[in-house]
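All protein chains but one are shown in place.
Note that the chains take the letters A, B and C in the order they are written out, and that residue 1 is the start of every chain.
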Amino acid sequence: MATITVEIDGHIIDSLLLPKVLDLIVASGADYELRDVHIGKTSTDPSHAVIDITMPDGVDSEALLIELQVHGANVIGELDASLVPAPTDGVLPEGFYATTNLPTVVRVGGDWLEVARPEMDCAIVVDADRGAQTAPMHKVRHGDPVVVGLDGVRVTSPTRRQGSSLFEFMASDVSSEKPQALLVHRVAERMRLAHAEGGSILVVCGPAVVHTGAASELAALVRAGWVDVLFAGNGFATHDIESSVLGTSLGISVDGGEPAEGGHGNHLRVINDVRRHGSIAKAVEAGFVTSGVMYECVVRGVPFVLGGSVRDDGPLPDVITDVVAAADRMRAELTGVSVALMFASTLHAIATGNLLPASVETFCVDINQAVVTKLADRGSHQVMGIVTDVGLFTRNLARELLG
Amino acid sequence: MATITVEIDGHIIDSLLLPKVLDLIVASGADYELRDVHIGKTSTDPSHAVIDITMPDGVDSEALLIELQVHGANVIGELDASLVPAPTDGVLPEGFYATTNLPTVVRVGGDWLEVARPEMDCAIVVDADRGAQTAPMHKVRHGDPVVVGLDGVRVTSPTRRQGSSLFEFMASDVSSEKPQALLVHRVAERMRLAHAEGGSILVVCGPAVVHTGAASELAALVRAGWVDVLFAGNGFATHDIESSVLGTSLGISVDGGEPAEGGHGNHLRVINDVRRHGSIAKAVEAGFVTSGVMYECVVRGVPFVLGGSVRDDGPLPDVITDVVAAADRMRAELTGVSVALMFASTLHAIATGNLLPASVETFCVDINQAVVTKLADRGSHQVMGIVTDVGLFTRNLARELLG
Amino acid sequence: MATITVEIDGHIIDSLLLPKVLDLIVASGADYELRDVHIGKTSTDPSHAVIDITMPDGVDSEALLIELQVHGANVIGELDASLVPAPTDGVLPEGFYATTNLPTVVRVGGDWLEVARPEMDCAIVVDADRGAQTAPMHKVRHGDPVVVGLDGVRVTSPTRRQGSSLFEFMASDVSSEKPQALLVHRVAERMRLAHAEGGSILVVCGPAVVHTGAASELAALVRAGWVDVLFAGNGFATHDIESSVLGTSLGISVDGGEPAEGGHGNHLRVINDVRRHGSIAKAVEAGFVTSGVMYECVVRGVPFVLGGSVRDDGPLPDVITDVVAAADRMRAELTGVSVALMFASTLHAIATGNLLPASVETFCVDINQAVVTKLADRGSHQVMGIVTDVGLFTRNLARELLG
Partner (left out) sequence: MATITVEIDGHIIDSLLLPKVLDLIVASGADYELRDVHIGKTSTDPSHAVIDITMPDGVDSEALLIELQVHGANVIGELDASLVPAPTDGVLPEGFYATTNLPTVVRVGGDWLEVARPEMDCAIVVDADRGAQTAPMHKVRHGDPVVVGLDGVRVTSPTRRQGSSLFEFMASDVSSEKPQALLVHRVAERMRLAHAEGGSILVVCGPAVVHTGAASELAALVRAGWVDVLFAGNGFATHDIESSVLGTSLGISVDGGEPAEGGHGNHLRVINDVRRHGSIAKAVEAGFVTSGVMYECVVRGVPFVLGGSVRDDGPLPDVITDVVAAADRMRAELTGVSVALMFASTLHAIATGNLLPASVETFCVDINQAVVTKLADRGSHQVMGIVTDVGLFTRNLARELLG
């Protein structure tokens, strides 16, 4: 029978952190006593709670405390973090601390260091020169000092953004029974605010963006500077280029007939042509690609990362076929991103969600409720799901932003 | 071991009728020999096939022949239909013929009479004065002469509409990966054509039309004459009136905030108020309801049928709480309808689909693929499913039709 | 600028009531100050909070207070309820109090009376003889004293059931990525507990129960006494009887072939036959129906309510075609129900959910996540959604309960 004390700060009631923490304690088989509960009197006052947790034998206290920290509760204590060198390249020491995507600090030599680049499911490496930072498993090198256990690691619970409107907006459940016109308007507002505050906007796209006829509107958004970085896969880039090269528009052939994806093998011909040129940029330079999302990215210098997948045909020469290298490139491009839009992409949206810190506002647009739920469920507190037609959504977003 | 011969006419290859018929024969355990197959040489020539079916013992030949007729294959023979009087009110004679929704003729006294008002799952009543017509079970009166068995009943297989574009359009599978902007355009075209040819347009609505903010656009379509008859339930009418009465617009409160459905009990207050006035029309007359879809219907004299359901609160005084009476009212309003639009409605859309003849072009718009599939599966050859956000779809349809 | 004080009791933190209440206040444009917050120290201690709400001009205070009461927060005050006679049959006085499905008391002559039969979206009628009880709008008679406004009405916030296992169970989100075998086991446990405590079990069924081959297992559950009352529609009862009469088993024809629903018109023939007999019970008595769910209900005297819908063919003579009468019959059969199972039914499940008090544990099983979400969203705190195949679920539930 052990007792451990944790504390939690911030908007712990209205952000549901305290209830979630108490739930987890009871569900684990442990029990709690609330000590020193201070509930903020007004909606702007932060709250604070100290919780004594009594764990009977058989409760996995380590597991419980880890789980609590994901929700912002830190063990009380003033110990330094334990650092253990990585036993070999790409392997972490036993008991390594697995990060959340929350802002985190780590205590080394009595000082609290901020952990650079919050990312979920990483280790924390502390370095005399570089300070503390997250490191995905494969990047750890033999001998790197890695934080082990929970001692000396604290997270900050996420706080509300300024402007109550966002909060109400984000509080909405995933639903298709919401006025989508309003949601379009709100997403546009957040994009404007992001740019006004110097943040950048990431768009993650699946091929349905092209199939539903939204590629030309998205291209217009890129041209107008509303997209600062683009993540996608071989499918999106290929169909976007195919749509441009084969004279289709709005995802339909120009004579008004059939859907874009068109003839058997067309996408292979396009991939082969771009491979011959050597890269999308060279194909643009050579005048082979003259419009579309990828074209606009090349012309405007918007960086893009095309991550490979086992289902790819070809692939295009720009596709990073090694998935670990692809994720590393995505990481490198995330600096400064404050709003992420995920359009009809499952694979790349989840991959991106894994990399994003909790502070990036993320909107996931898909017609399939199950996909949106899956994304929202993956521990990213900041994801808002919008169940709607991505073609119509993008068209209306372009109207809103481009007038 | 029996042999029966059936024949089938029309575009039996490209409309998939012949393959389906052959499939059904084999699946039943019987076998076929094709006799006198005449395949139309060109895409406008009709085809004709005579099929000898060999049925081993154990095959339910009656069941098979019924199934074949649903797909346009008629037993060869020149017998009159057997007529048996209904044994009592609301009960059909044993072995009664159950109708398809295809154009049907019945042979009486050597003459082929056209069966009035094709409707699926009815009986055929033949009357000296009124000729032959479909009758739902509950309408049959004691002694009515009802067609029994398959003798003397022939159906006409559905033919392609003029204009190849519709055919290609309808041939599209149910899918969310289609450019919705094109589909909006095509639906608008069919509505224009219907009106140009003197047909009328039926709209069937669920409450999500209001929740997704499309009520004001739909009201504008009613005002502009694009809706000739409206079917809905208590929920749609209530939320539409609530949205009007409580000063909301586009499904959101006028101060830009929260979804329309709003406060607990609001819908009850609205229902109670309309009950006090006695009807929606009287509430409009009294100035209580001054906008919205129901308002426009009242003001423009567009007939509407509100069919009750066990989940209804109130209900509104205009709701027909007896479901058999409600379906009868819906039947009465179907005359002249040539295009039906079903917007985010499951219950009333299926109810309507059951009543429509195969000749009515039907578009079913819903964000949930399972709902669309269910509707398209219910034997209505003419239903086209569009998986998209009904709010954005209606908004764009109004833009397309109203400029 | 007005200030009103509300209070809330119970497990207000871990049941998320307090956060929800604070959210609603801020979202409405008002602000709060927490006064006298007492947080239960342990997981079994109740908490208590008194909240001062400051409402600037323009905030609809009435609407906000109504919304707060849905979540268990009552205005502080010791006033009697205002009673106003109903102006005419079926119409409530203006400003009537609309009920939640929570346990409710009302103050009359200084005494707090418990409101009988909690049901959402009703009025409260207070009667010298009968005390206070909920009344759906259509049941109110001219002159009935109806509670108006919020004064003198208090609700009790829902409390946790005994046994932490249920709580953890219910806390699970709607999800298809849960081990369904475990959920089957837990549902069986709750059914056993309900019976052990003298409660009864309601099952609400859609036709997919028959189509997915689960009718014979459900019939076995009825036979073994696990179903105390059954709600369904014309479709379920018809397909169940069709499946029995036409010699099919497990939803497939006995020769191992095709799905049950079978031939065109079969269901009409079955409906017609039962109509000839006059009722399902008479058809059973006459030996026409000899197995299946409806058969077992008749033989065991399990009450059933078949509520009509506008899509019904026939319908069967037992179907209550007036939907208001059908809902009244459903209300009458709910006495004593403590567990409700909803199997692949949308319409009748929502109808039932509207009638159930918050104290009835409700499990909604459907393969379509959107349906489950819709049901869980309709304000019934007690609904747990299980996204799975209803055929396999029922089969496994029968195995679990019947051995």
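Here is the rule we use: contacts are C-beta pairs under 8 Å (C-beta built on N, C-alpha and C of every residue); 3 or more make two chains touch, one makes a residue touch a chain.
It should be emphasised that the depicted structure is a prediction, and the values quoted were computed from it without experimental measurement.
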Determine which one of A:A116, A:A286, A:V323 or A:L402 touches the chain that has been left out.
-> A:V323
Hey, which of A:R35, A:H142 or A:R276 is the one touching the hidden chain?
-> A:R276
Given the contact definition stated above, which residue among A:P19, A:P118, A:G308 or A:P357 touches the chain not shown here?
-> A:G308
On chain B, what residues meet the omitted chain?
-> 13-16, 18-19, 22-23, 25-27, 31-35, 37, 39-43, 164, 167-168, 171, 173, 175-176, 369-370, 373, 377
Given the full complex, what residues of chain C touch the hidden partner chain?
-> 165, 168, 172, 176-182, 208, 211-213, 250-252, 256-260, 367-369, 387-389, 391-393, 395-396
Contact residues on chain A toward the hidden chain run 27, 60, 63, 66-67, 70, 87-88, 90-92, 94, 96, 98, 100, 121, 136-138, 257-258, 262-266, 268-269, 271-272, 275-276, 307-315, 321-327, 330, 346-348, 350-351, 354, 368, 370, 379
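The rule is short, and it goes like this: only the chains that are shown with their structure count from here on.
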Relative to chain A, chain with the most remote C-alpha centre | B
Nearest-to-centre chain - CA centroid comparison = C
Interface sides of chain A and chain B: same vs different residues, half threshold | same
For chain A paired with chain C, centre-to-centre distance based on mean C-alpha positions, whole Å | 38
Roughly how many whole angstrom separate the Cα centroids of chain B and chain C?
-> 31
List the centre-to-centre spacing of chain A and chain B in whole Å, with centres computed as mean CA coordinates.
-> 45
Contacts with two or more other chains, residues of chain A listed in rising order | 168, 176, 369
